[in-house]
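A short worksheet on the structure shown next.
Now for chain A:
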Amino acid sequence: MNFSIYDFTSFNQWTDTFLREHLGPFWAVAVEMVIIGLAILLFYALVGLFLVYAERKVCAFMQNRVGPNRVGPYGFFQTIADFIKLMLKELITIKNADQFLFNLAPFIVIIASFMAIAAIPFAKGLHAIDFDIGVLYVIAVSSLGVVGILLAGWSSNNKYSLIGAMRSGAQIVSYELSVGLSLLTIIILAGTMQFSAIVEGQANGWFIFKGHIPAFLAFVLFLISSTAETNRGPFDLAEAESELTAGFHTEYSGIKFAFFFLAEYMNMFIVASIAATVFLGGWMPFHVGGWAGFNHIMDFIPPFLWYIGKTFFVIWIMMWFKWTFPRLRIDQLLTLEWKYLLPINLVNILLMAFIVLMGWHF
Partner candidate 1 sequence: MKEVVNLPVKNIEEEEYHINMGPQHPSTHGVLRLVVSLQGEIVKSLKPHCGYIHRGIEKMCEKDTYPQIIHLTDRMDYLSAHINNHAVCLLVEKALEVDVPERVKYIRTIIDELNRIASHQLWWCSFGMDMGGLTCFFYGLRDREKILDIFEESFGSRLLHSYYTPGGLMMDIHPNFQKGVKAFIHYFRKKIKDYDDILTGNIIMQERTKGIGVLSREDAISYGVTGPSGRASGFSCDVRKRHPYALYDKVDFNEILGTEGDTFTRYMMRMYEMRESMNIIEQLIDNIPPGDTSAKMKAVIKLPAGEYYQRVEAARGELGVYVVSDGNKTPYRVKFRSPNFSNLSALDHISRGVKIADLVAIGGSLDYVIPDIDR
Partner candidate 2 sequence: MLELVPDAEFQENKQFLTCIIPPAKLHALAVRLAGDADLAFDFLFCLSGVDMIQYIEVVYHLESTAHRHQAVLKVRVFDRDHGAVDTVCDIWRTAEFHEREIYDLLGIRFTNHPDLRRIFLEEEWIGHPLRKDYADEINIVER
């Protein structure tokens, strides 16, 4: 049994044969699914809680204050206290609202982000499923979140929620285009849509360096559009606190509100991990070609930590956006996408295709 933190494939093999021996093929697969489901659920919850705390601390430091520092050391358990409070809140049901859709909406949003995590590799061999159309799958599945948001706004029977939900829906649907196209640019460079192959292909240099200009441009475009896609940062008009109440989740209270809240942070985590995987090398350490000693030291750090580090770096950049810029108006938001980002994206794809054909990449 070769069990190393640098390579999980052997661990996966070992678990699989062990289960098959003892339980037979059908039950082995069933147990594996349950284990993976529980693991992802646990990961989702823990990372979500941590991200809420991290946002409050990062925002506080940018605003010249301290942030939560009472509950636990450095305020570490603040989110748990908040979560307990939300669980104990009264669930208000609205009389004229469509009860089934009203209750279903938060779950759709959570499930959509849940499914997207499944395809992302955390380390070599440590992913739930390795589609050969991995990138396409992730983009498709994260679009399901829009359905949840629109349902939330509609079923609340409240004109502010409806306005907020329609704005949000228009925004997400528009920016999905930019997200998809910027990822397409890297797929042209990588030649494959399978996540593990994309990461393997960055063994001798991350794509953002390999593809120089178009890859860097694609990274910037991806950052902007994914911030808009997750309703964060300067694009958070749908839930603007200082304007029309709280947008599509006005009528939700208690645990259902917690679901929307959590789903937003996890969406941010997902797009950050896609950015880290596709542009910044996923779990590949930072190698500089030719410096064998440096590369050897970099290899010591487990790939899982590389992945987490890169993802949190991108998350930090997204938080930085949010707390610095004022908000865009809805028509300016949509103008930005359709008149500026989309044409730049299309030109970028052409440029990348040309470069790949000519072999002008590293």
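The criterion applied here is as follows: a residue touches a chain if its C-beta (ideal position, glycine included) is under 8 Å from a C-beta of that chain, and two chains touch if they have at least 3 such contacts; residues count from 1.
A quick word on the picks: all candidates are chains of the complex that A comes from, given by their letters.
Predicted, not measured: the structure shown is a model, and the values here were computed from it.
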item	value
Result, touching chain for chain A in the complex among 1 or 2	1
Of chain A, residues touching candidate 1 in the complex	59, 62-65, 159-160, 162-163, 234, 236-237, 240-244, 323-332
